[in-house]
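A short write-up of the structure that comes next.
Of the protein chains in this complex, one is absent; all others appear in place.
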Amino acid sequence: MSSIFGEIFRVATFGESHGGAVGVVVDGCPPRLPLAESDIQVELDRRRPGQSDLVTPRREADACAIVSGVFRGQTLGTPICVMVGNTDARPDAYREMETAYRPSHADFTYQAKYGIRNWEGGGRSSARETIGRVAGGAIARKALCALHPSLEVVAFVESLHDLNASVDPLTVTREAVERHPTRCPDVAAAGQMAERIKAVRKAGDSVGGIIGCVVRGLPAGWGEPVFDKLDADLAKAVMSIPATKGVTFGSGFEGTRLFGSEHNDAFVVKDGRVGTETNRSGGIQGGISNGEPILLRVAFKPTATLLRAQKTVSVDVKPVELAARGRHDPCVLPRAVPIVEAMIWLVLCDHALRQRAQDALPRG
Amino acid sequence: MSSIFGEIFRVATFGESHGGAVGVVVDGCPPRLPLAESDIQVELDRRRPGQSDLVTPRREADACAIVSGVFRGQTLGTPICVMVGNTDARPDAYREMETAYRPSHADFTYQAKYGIRNWEGGGRSSARETIGRVAGGAIARKALCALHPSLEVVAFVESLHDLNASVDPLTVTREAVERHPTRCPDVAAAGQMAERIKAVRKAGDSVGGIIGCVVRGLPAGWGEPVFDKLDADLAKAVMSIPATKGVTFGSGFEGTRLFGSEHNDAFVVKDGRVGTETNRSGGIQGGISNGEPILLRVAFKPTATLLRAQKTVSVDVKPVELAARGRHDPCVLPRAVPIVEAMIWLVLCDHALRQRAQDALPRG
Amino acid sequence: MSSIFGEIFRVATFGESHGGAVGVVVDGCPPRLPLAESDIQVELDRRRPGQSDLVTPRREADACAIVSGVFRGQTLGTPICVMVGNTDARPDAYREMETAYRPSHADFTYQAKYGIRNWEGGGRSSARETIGRVAGGAIARKALCALHPSLEVVAFVESLHDLNASVDPLTVTREAVERHPTRCPDVAAAGQMAERIKAVRKAGDSVGGIIGCVVRGLPAGWGEPVFDKLDADLAKAVMSIPATKGVTFGSGFEGTRLFGSEHNDAFVVKDGRVGTETNRSGGIQGGISNGEPILLRVAFKPTATLLRAQKTVSVDVKPVELAARGRHDPCVLPRAVPIVEAMIWLVLCDHALRQRAQDALPRG
Partner (left out) sequence: MSSIFGEIFRVATFGESHGGAVGVVVDGCPPRLPLAESDIQVELDRRRPGQSDLVTPRREADACAIVSGVFRGQTLGTPICVMVGNTDARPDAYREMETAYRPSHADFTYQAKYGIRNWEGGGRSSARETIGRVAGGAIARKALCALHPSLEVVAFVESLHDLNASVDPLTVTREAVERHPTRCPDVAAAGQMAERIKAVRKAGDSVGGIIGCVVRGLPAGWGEPVFDKLDADLAKAVMSIPATKGVTFGSGFEGTRLFGSEHNDAFVVKDGRVGTETNRSGGIQGGISNGEPILLRVAFKPTATLLRAQKTVSVDVKPVELAARGRHDPCVLPRAVPIVEAMIWLVLCDHALRQRAQDALPRG
């Protein structure tokens, strides 16, 4: 059950880093949606290794194939299986992980949980698993934009290590994000970030950072009260991405320092409908969208796999040193931007269909 | 579907603030577990209104009744329904909310979503809904401790407005937390916090803060890779609590400022088993517990409902002013502590049973 | 998880025969639906004991209370909890079941599964559990008929022991069914059936029979391919009712004796739309409704609990004799009619909302 996500628009992902292939089955997609491999490929290309000199050099075209669920360019309403082969697998480069656990990686916990693990490249805990998410997210985006053409999800690198960008979430565009290989839309900061990534790679070290994200153009009324709150489901979605350590909405932790009278977003009339003057709520109140932009921030820790030697323990529980070989990202953020967006599209599409299902009776 | 939580150990909550009753149905509880209403009541008492002069004066004993699923003091394995009546409902005190939306509350979003809402006390968005969670969490705790007696979940108030407590999560005890009505175990800070709460109440204002939480004594191997990571499920669980704005695990957002070589938790041999030297991971790696304490922090915004006048919009979309009457918490943190714990118990119990289910084959 | 049913329109039932109460939580009901206790009570009255001299004399008014989810006569979209108290519980009358297992009842299997059981009246395996289903079904009916006013579900007693009724499913009405306490709309057969029931009661014995059911007025296109076929979900729904031993759709087992050329339902043009000349498919093809009436039949075994002595085994695994006291139905069929209908309403409402959710894009 661990690899199935969503209630109505559902994805089931599969695949290890060095197995035959990775992919996703999307169940519950609306029928009659125009869909081509190119709709998916454009997002996979943003996620793929080797896209710039800032990311892992593993050479994977990550070319996707739609195996089912599409007929003459339109979705059938039946499960859509999308597959991507693993072509540049080099299990030998990971042989040291057969006998020792990488610090702060999932090697040990997988072994503890399953009593077995695929140590060739991290198996299911590899970032390669996120291909299925990005493919599913691309389909969710296509479906949702067919219903709500003005809906936009834009994620971007907001900080990297101690370098902070200046980004206005209300105006930032996907184009601005894609302009630089860091996916930081603040050009000056982006340049510094690129230097920092190159420096830590050289040092056999790694860095993390914060990804900001905005959802614009969604209507009020999405999200469920109680457990499946829109922010709760979004929190789960982004916290399920490897290397995340935290998520906030709107005012986040800083908002805890304000009085209620300072923090509350006054309702105002905007174009004849209810809006808010400020947006410390981050677009969600009581777990339900209020029509204002959703604002969230996600913390990514520095990559755990380092090329420099680290103290660790072997599978037979003895102290050892481990320096990774293999091909690794010194910083996951540039490639994590489309993954964050994909997870958000999956949640939004599911909630849009859930709201559509329950809101069945005519409104007065 | 919005009010059902969990995969194997499942809770379904129900009830509005001012309807007949609130409660929970727990499905999937192990049979033959000794269970009495007092096991549940002790947790409800920590959550209930009127427990101190720092919280809402609404007078509710919140006395629970087990309606099903228990026979002669033991669980039957069938659904356990726990109910709590609403006795001190005063719908008249909320009449102003019939015609105007409280800023940063769920009044508007419920109306947008459902085209109807119970404006008497907030209906389903009221904190009163959390009674079902706390009752369910108490049962999860009882079940899980029967399997893992050394397991502990301790939440505490870590900061309130700009007041910070000093708390060591490795040693903090439930007793220390319960010693002061703020549920801050740092006595000096607790006193200041109590003063702050009283001051904002007097001013018709409110404050928020941060709840820290530690889980100690859990084994390695709980949590699922990919979507149902232990931290992802915990994040959803706590972010589904009203008024939360963010959650972090281990190093959180601060950890993004470190190099990987500074951030990684070196594995070391502890008592013959694998442990970590530091715990920036917060006890979870790759979504799976590593046997170290789980550390998380949750941000709660200041209470939205204020007794002072606020600018807002009426249901007929006109600018108005609104000052709440009714009975409200100037700060939700003292009562949120047992709610955070309850949600964590629910997640842990579900994941413990999931791991038990899948790990069916004998280990070498 | 065993007591939760449905994907979007979901019910969670709870309660033992002799515990405090039985009931249901309905999650996912459309908001703004007029709903009163009388909408539910009318169905509960058809199910309740003591309604005629053909059924168990246990005296239960089965008066229901809506505890949540309804505000001023309309559903809120939040969980609807409906409760019914157990008022005429007489645990002493079941004391012999504490020490011996009733043949063909669930006493032994519950003990084997759970290692504990509530022997006072059968606990969760009692027909009393079906109150929650009937209440949930009444709400599903109300919701679905608000969307599809011409939709009808009519179940009826088709045979009882070796007595067969003659009923035309295309024209049978609820009124005709309710005219006689047997719920057999063939008056002549109904009289004989009533005599048979009285005779077996006198003899301390029991009888079973077959319930037929028709769904009229539903559109084509409900039901999902593959696992959640409409007939598969209906089969599960009715086979989850106590005492059922089989279910068929359309031509059922008899249809296996025909050639394909005899069995196929020719498509014809009816009022400008596609219909079928015959209906051996029973209204479902490939798991999806085709717009023709759904026809199904459900086999109910004779009641297991007998007042005459039977050979059995004690809880300490010794041969013993057991004659039930307590109050039991000599034939479950008259009371099972509304239960069959309720389960079908639950499935239909869920599938209607599922189809509404997925069929989101405009049709050419």
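Observations on the model:
All chains are identified by letter, namely A, B and C, in their written order; residue positions are counted from 1 within each chain.
The rule is short, and it goes like this: contacts are C-beta pairs under 8 Å (C-beta built on N, C-alpha and C of every residue); 3 or more make two chains touch, one makes a residue touch a chain.
Predicted, not measured: the structure shown is a model, and the values here were computed from it.
Screening A:48, A:124 or A:216 for touch with the missing chain picks out A:124.
Of the options A:36, A:65, A:269 or A:309, the residue whose C-beta touches the omitted chain is A:65. Listed by residue number, the positions of subunit B touching the unshown chain are 7-8, 28-33, 77-78, 143, 146-147, 225, 352-354, 356-361, 363-364. Annotation for subunit C: contacts to the undisplayed chain at residues 1-5, 7, 13, 101, 103-106, 108-110, 112-115, 124-125, 129, 159, 161-162, 200, 205-210, 219-229, 231-233, 235-237, 239-240, 242, 244-253, 255-269, 272-274, 276-277, 280-282, 284-291, 297, 299-304, 306, 308, 310-313, 317-319, 354-355, 359, 363-364. Although one chain is not drawn, its touching partners on subunit A can still be listed: residues 1-4, 7-8, 10, 12-16, 19-23, 25, 27-28, 31-32, 65-71, 74-81, 83, 113-118, 120, 123-124.
Simple rule for what comes next: only the chains that are shown with their structure count from here on.
Summarising the inter-chain layout, the chain whose CA centre lies farthest from the centre of subunit A is C. Central chain assignment: B. Criterion: smallest distance from chain C-alpha mean to the mean of all protein C-alpha atoms. The two copies, subunit A and subunit B, are related by a rotation of 180°, based on C-alpha atoms and rounded to the nearest 5. Measuring from the averaged C-alpha position of subunit A to that of subunit B gives a distance of 26 Å.
Residue positions of subunit A touching 2 or more other chains, listed in rising order: 7, 225, 354, 359, 363-364.
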